[in-house]
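All protein chains of the complex are present and in place, except for one that has been dropped.
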Amino acid sequence: MADLEGFREETRSWLEEHCPASKRGPQADTEEVWGGRRVSYKNPDSKLWLERMSARGWTAPTWPKEYAGGGLSQDEAKILQQEMQRLRCRLPLISFGISMLGPVLLEFGNEEQKREYLPKIVRGETRWCQGYSEPGAGSDLASLQMRAVLDGDEYVVNGQKIWTSYADKSDWIFCLVRTGPDTPKHDGISFLLIDMASPGVSTTPIRLISGYSPFCQTFLEDVRVPKQNLVGPLNGGWTIAKRLLQFERSVISEGFGVSPRKRSLEELARRYLDCPSGTLPDSLLRSRVAQQIMEDECFRLTLKRSAEETKAGQGPGPASSMFKYYGTELNKQKYELMLSLLGMQGLGWEGEGFEPEELVITREWLRSKGNSIEGGTSEIQLNIIAKRVLGLPD
Amino acid sequence: MADLEGFREETRSWLEEHCPASKRGPQADTEEVWGGRRVSYKNPDSKLWLERMSARGWTAPTWPKEYAGGGLSQDEAKILQQEMQRLRCRLPLISFGISMLGPVLLEFGNEEQKREYLPKIVRGETRWCQGYSEPGAGSDLASLQMRAVLDGDEYVVNGQKIWTSYADKSDWIFCLVRTGPDTPKHDGISFLLIDMASPGVSTTPIRLISGYSPFCQTFLEDVRVPKQNLVGPLNGGWTIAKRLLQFERSVISEGFGVSPRKRSLEELARRYLDCPSGTLPDSLLRSRVAQQIMEDECFRLTLKRSAEETKAGQGPGPASSMFKYYGTELNKQKYELMLSLLGMQGLGWEGEGFEPEELVITREWLRSKGNSIEGGTSEIQLNIIAKRVLGLPD
Amino acid sequence: MSLVLTEEQELLQETAREFVKQRSPLAKLRELRDTQDPVGFSRELWKEMAELGWVGIVFPEEYGGAGLGYAELGLVLEECGGQLVAEPFLSTVLLGGNAVLLAGNETQRKDVLPAVCGGERILALAHQETHRHDPYRVTLRAEASGGGYRLSGEKAFVLDGHVADQLVVVARTSEQVQSREGLSLFLVDADAKGVIRTPMHMVDSRNAARIRFEGLELDRSALLGEVGRAAAVLDRVLDRATVGLCAEMLGGIQEAFKRTLAFLKEREQFGVPIGSFQALKHRAAEMFCQIELARSVVLEALRALDEERADAPELASLAKARCADTYFLVGNEAIQMHGGIGVTDESEIGFFLKRARVAQMTLGDAAYHRDRFARLRGF
Partner (left out) sequence: MSLVLTEEQELLQETAREFVKQRSPLAKLRELRDTQDPVGFSRELWKEMAELGWVGIVFPEEYGGAGLGYAELGLVLEECGGQLVAEPFLSTVLLGGNAVLLAGNETQRKDVLPAVCGGERILALAHQETHRHDPYRVTLRAEASGGGYRLSGEKAFVLDGHVADQLVVVARTSEQVQSREGLSLFLVDADAKGVIRTPMHMVDSRNAARIRFEGLELDRSALLGEVGRAAAVLDRVLDRATVGLCAEMLGGIQEAFKRTLAFLKEREQFGVPIGSFQALKHRAAEMFCQIELARSVVLEALRALDEERADAPELASLAKARCADTYFLVGNEAIQMHGGIGVTDESEIGFFLKRARVAQMTLGDAAYHRDRFARLRGF
């Protein structure tokens, strides 16, 4: 304990000294740093902050030092997080490499792969995206068709991925590919790392109902991939795929645990019910606001309890399906409530008649509809809970 | 049209003359007449009223006159109903024979059976009950096990039925029995009429959570049934069974279209929110009351539309599943709302602390839970809608 | 009158279905949106609809209409709703047109309605002032000035107000805000000096306007109906418009459901159509029930308007609450059941969700209409 307190003090003073003032407190989405070859910094402090943090391995605090990670214990990592929150330090790097690929490489990668890829993730040098879904393989991921055929020392990859987040901005993609027979479907899948600068890779952004385009279609045509880019055993990719989905679900559901910069529901209610203080005048909306806040609170307490219970260090289990399911449903419900509060003012698309904040809420309301689909639909999560947690028969 | 108006006038004056005053307006459940061998009349007028109505065949207005029915057209029957409502005449007879067995006999019975059974139904001389479900065959009705084996001119029947409504008070039972092979399940079922006075028939009432016992377990042990009591072809009972279920569903759902004698939701709200007039003080409960009344109204309008659309004279189709499902769910929701209005006063079981009306509501709240189970669960109704109406694949 | 269609009505329904399919499928709305069409609908198409007699369906023949009823208009609106047709039935016929028909004097009717029925004049009703439907909450003032009136104040979410030729403006001539008394209607040329319009681009790709009246001077003849007594007319106009909107919503609900059902039968995962999964089946069956209820109440409400029944206001609220909830349910389920495809702009299914949300709030959401229903019932 004494050691931890010492660590807390060191950390605090290091952060106070090294976190640039402009990287503290709320910031715009456009200031987020995702790294990669094509990174550009709107704010030079962002670059500085990333360099300082990654030099200590603190962009990936619990990864081993030998792979450029922070080498921190869970307790130390928590302290780091608390101290960053205390100072309101922004994350130096947002990265699917850190949240999704890294944990998988640590568990399934060989020594060479860890040494090759992890440090570049820690330093934000490589931006990764995820090549899982295909047009015919959504909820039924294992029916995927992208084919990788060994030709000498290289795999030749052909096929199409869909829902690749930010594929158009990424350097590398981790892909599920079919290397073995179609049936049984799960047995012929491998996990392959592909440099997107390879000839034959192309991407097209997908426009969503919200007007945003965070996803792409990704096409691979005769793309040649060195065979050492295979992670885990040949045709053994499904185990890795499932593990990674658990990490992904945790990311998505954690995302809904807090919403930092936006106006709270209570603030929105006060503003749009025209009631700066005291009891809100519309009993029905007031009750819905209370209910939503209470449900969010219950969800937060459940995340907290789960964290305490799994402190021992296990990764996320099937319960991650619950968080993914419930978190996204709750988020959709919350946006519906916001729209009810804003009334017609929450139904603009663009132009003068609406405030920018209102337009963002409308767009994010539409965006929220995808949360219960991406990363495994709500229906898939419920299936997983029924089967894995409750043991209900097939 | 002129004829119909003539019929209306005749009917009206006949009713005015012949319907005893005590059989008009609200009455207690205990005054309901179910007929049968063991009938006893609390009120002598009830007997008189039944005799007068059945003499004209108006207990079964649309059945052919040759079977003692009223021989009325659909339009005339509707007029009779309207005129009875106008005078608030009570039904002279409540009978599963009229609502369930009769229509089936008219469609599937042979001439002898019609002549034997229908007139006694019309006159309320025979009280029928339904032997469908078995302990192992609820939603999966076709897996029933009660066996009937031909022995000379008689079937020997062995097995157990459950959920037989008022079996302990009935004279005859119409039963689904297995006469053929188990697989395919549907092909070995026959529809058999059994006199409950036969040796080997016994019943035990089932106590429900509401404290009521409207259902029984019915045991048949070596019961001998003349083979002419078979309705329709041997092993062809499943078609009849399904048809009868549609009639049953209509009965159950129609039951929820109106609730005559009870306090309305608005009256309950006024009483238990202590607000004799004006706007109800609890906005949330007021909104729920409004919503319930509105949903009941939508349901009523849908029953009405369906009646208009099927006026041509078809029997109830798969849409009856919708009414059964929705009507019972709505009814459950309504009782939950009543309990919310009554507060703790709606949670009594017996004794002084509660008014009789309150205790009835509590019991009926519990009773309502069974509505979405008996006569085919809500889940079964949804399956039927999905398959038969929406054409979704198996 | 029966809920079962007459032969004439069936013919009208078929014509409307065919016309909408050929001339104004959903792709049209996307095109208008993507080309950032400043009008947001097609004036030519509107003229064609007028020539087919649809624009004037409910107006008396003496004003160029067909003298038919809401049962008939409902059929057309239902078909339009199925393809999210953006032409101005709601603004021009149901709101503006009805205001002139019900409140106007003979001169005003003769001036406005034939032009409306001919598809030449677009109207809008400028009533709402805040982000919430609240018909008697009127602060825009009309003050006596010379022989006429001077209008000052602002309206918002005036449907099609950005292109309307004439506006029917609800103004306060006396009493306090929120009072049902003291309201008056004025017929105003939309391009008059002192009328400043800002377009509002809505999420459903339709348009409305924020309109400021800066001391607009009006002649006495601009008054529509009796001074200070507009509420009774306004109620009737809003009821008709609400029921008409519900018919449109019903069309959208049914179409979104139809497309979703087709998708459930077609889309395969795990080697079977996803419509074979029982959880989705049950949800689809539930939607079916809700839609059947919506259909019943909309048809009854249309009938009540035609029969000028006393329960028409109640039925309007019943229909709107029901359609709002049902469109919400179906719009959301449609997206979720379409999965990834459902959230792409490339798919048309998202357009229904967007329209559902706007239609839900327009002329009062379900909570508003439940409250109104309770008020009408006296509790």
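Per-chain residue numbering starts at 1, and chain names A, B and C are given in the order in which the chains are listed.
Keep this in mind: a residue touches a chain if its C-beta (ideal position, glycine included) is under 8 Å from a C-beta of that chain, and two chains touch if they have at least 3 such contacts.
Just so it is clear, the model here is predicted, and its values are computed rather than measured.
Contacts of the undisplayed chain with visible chains (whole complex): A, B, C. Note on the undisplayed chain: of the listed residues B:62, B:291 or B:362, the one touching it is B:362. In the complete assembly, the contact with the undisplayed chain comes from A:379, out of A:171, A:358 or A:379. Which of B:121, B:162, B:241 or B:289 touches the hidden chain is settled by the complete complex: it is B:162. Only one of A:17, A:153 or A:308 touches the chain withheld from this view, namely A:308. Contact residues of subunit A toward the unshown chain are 266, 269-270, 277, 279-280, 286-287, 289-291, 293-295, 297-299, 301-302, 304-305, 308-309, 311, 319, 322, 325-326, 379, 381-383, 385-387, 389-394. Annotation for subunit C: contacts to the undisplayed chain at residues 277-279, 281-282. Not every partner is drawn; the one left out touches subunit B at residues 133, 136-140, 143, 162-163, 206-211, 272, 284-285, 332, 339-340, 342-354, 362, 366, 369-370, 372-374, 377-379, 382.
One rule holds in what follows: only the chains that are shown with their structure count from here on.
When you average the Cα atoms of each chain and compare centres, the chain farthest from subunit B turns out to be A.
Legend note: the chain whose CA centroid lies nearest the centroid of all displayed protein CA atoms is C.
One finds 43 Å separating the Cα centroids of subunit B and subunit C. Looking at subunit B, residues 287 sit in touch with two or more other chains. Annotation for subunit C: residues touching 2 or more other chains are 280, 367.
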